Each structure stands twice: as C-alpha cells, then as structure tokens.
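Have a look at the structure that comes next, please.
Every protein chain of the complex appears in place save one, which is left out.
Showing chain A:
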Amino acid sequence: MTTSLVDVASSDATLRGFLHGLPGVDRVGADQRAAALATRSIKTAAKAHAIDLAISMVDLTTLEGADTPGKVRAMCAKAVHPDPTDPSVPRVAAVCVYPDLVADAVRALSGSGVKVASVATAFPSGRSSLEVKVADTALAVAAGADEIDMVIDRGAFLAGDYRTVYEQVAAVKAACGAAHLKVILETGELATYDNVRRASWLAMLAGADFIKTSTGKVSPAATLPVTLIMLEAVRDFRERTGRVVGVKPAGGIRTTKDAIKNLVLVKETAGEDWLTPDRFRLGASSLLNDLLMQRQKLTSGRYAGPDYFTVD
C-alpha cells in the first residue's frame, strides 16, 4: 500500500474524511451505463468462451438451514464435474457453505482444485460481537476453508461508524490466516450508490481480498449497476495502491445471459486483467445448470430438457 493510504484508518475522522472525499456516484448515469453494457451482443465463439469462463468462476453455493452433509457432498461432486457426460466442461471455482459443513466439503473436494469457501461472522445479518465473529471465522479456517465470506456490520456502516467496520474486517482478516477474505457489503441494505463505493473502499483498506455484493438473503442482491460501481472501485484501488482486489456479485444471477452481462461489465470496466477466477466470481446456485444447458445447445445445436442436467 502506498504511504498516502497508510494513515487513512488511523482515526475515525481521517477515515470518514477519506471515504466522503471519494467522487460521488450519479445514480441515473450509473444505471444508464450498466443498461448500455447489458445490450452487448455476445454470440458464437465469444459466447462459448464466456460460458466456460463463467463456469470456472462460479462459487457453487448452498446456504440453507436445511443443508445436510449429503447435500454438500452432492454439490461438491457437481462442482468437480459439472456435466458428467462432457469432461471438457471446466470445474467451478469454489463451493460455498456454512462453517459446520466445511469439513465435509474439504473431504469431498480434496485434490480437485475446487476451493472451499465458508460464510462466517454471524452470516447473514452480522449481528453479533466481534469475539463471536472471529471465533466463527476461526472455526471455518480450522475446518480447512480456503476462503472466508464475511458480512460487514451494516448497522455500524449506516450509522457512520466506519472505524468499527474497519476494525472488524481487519480482525477477521487476521483470523483468516492464509485463507482469502471476501467481504460482503450487502449492497441491498446500503441504500445509495455512494455508500456502495464507500463500503467497497472501506473493505479494501481493511484488507479484503475480494469484495462481494450480497448474502443472497436480501433483495435486491447483485444488480448490474452495483457490480459496475464495485468494479470501478477495485480498478481505482489498484491504480492507487497497486494491490488487486477481486469482485464477487452474488444472488439473483440465474441465467447465462445474466452471467455474460457480468463478464461484459468486467471486461469494459476493470479490464481483461480481472477476467480470471482469482479476481472475479459469480455466487450462484441455479446458474450453473443454465450455463451447462446453453453450453450443450452451442455444441450440439439443440436444447436438452432440464432432466438431462443434475439437480443437486
């Protein structure tokens, strides 16, 4: 990090001054830009490439109270071989589960190259003490999670208590050890695009390896304009500090079209450098089957029915 940003978090006042000094986001303009990029027409070879890229970026997710070890094992099998009839389909980037199921996922995925991500820090509300959040993180890391998806304290953020949010992210980052930290901003609760930009910078300053839009439990989740603003933030952050932070839209991305629109946003906002699973992920569950269906349509020229794709 360049020296100019080292002191930003030293006090409440400097942090607030920095975040409120970021350029504003004009809602109308941001919506328009995202809508314009959504009209890009991705066909033939470009579509085939985009579908494989999107599959390789999927964080296959199950975050239900009713999750079972069996369900997680089934999902892991799918993650490694998304289409058992076609070995040319790439594996997904990661599976994402609750902390108590991390061990099952780690066992099922060992040696596969698919990462295990775990939500933590009193997901999805984040309403608990820092001790509990850190312990939650440690539990997942100890169980073998490669990546931690934490939530920020939106209450503190909206109250203007940026320092608390910063400290919590930094503490969880420390508890992560070697695991990568994704910071969920829950943009659906942040009310303005200005806040999305500020929260993005706040998370990055505190050490986030990824910034993620949503828990998937709040609507709206990952909208295109919000992803656009976060991509602008990581682009500007690299320019300023040299450090690269990834972006993960999650929630509400269900179709191949949605996924491709996201890839177009990445390409034309942050740039080609971000078009790799190390820097861009798609948090989703039902998306994968639609990607597989469209992939098969491109190779075979016809649509197979949904029964030809496994439901896990």
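Just so it is clear, a residue touches a chain if its C-beta (ideal position, glycine included) is under 8 Å from a C-beta of that chain, and two chains touch if they have at least 3 such contacts; residues count from 1.
In this section, contacts and distances are computed from a predicted model.
Undergrad: Per UniProt, what's the omitted chain called: "Cbb3-type cytochrome c oxidase subunit", "Multicomponent K+:H+ antiporter subunit E", "ABC transporter permease" or "Acyl-CoA reductase"?
TA: The chain we cannot see is recorded in UniProt as "Acyl-CoA reductase".
Undergrad: Quick one: which of A:L15, A:L53 or A:V106 touches the chain that's been left out?
TA: Residue touching the chain left out of view: A:L53.
Undergrad: Which positions on chain A touch the chain that was left off?
TA: 23-26, 28-30, 32-33, 39-47, 49-50, 53, 232, 263, 267-268, 272, 275
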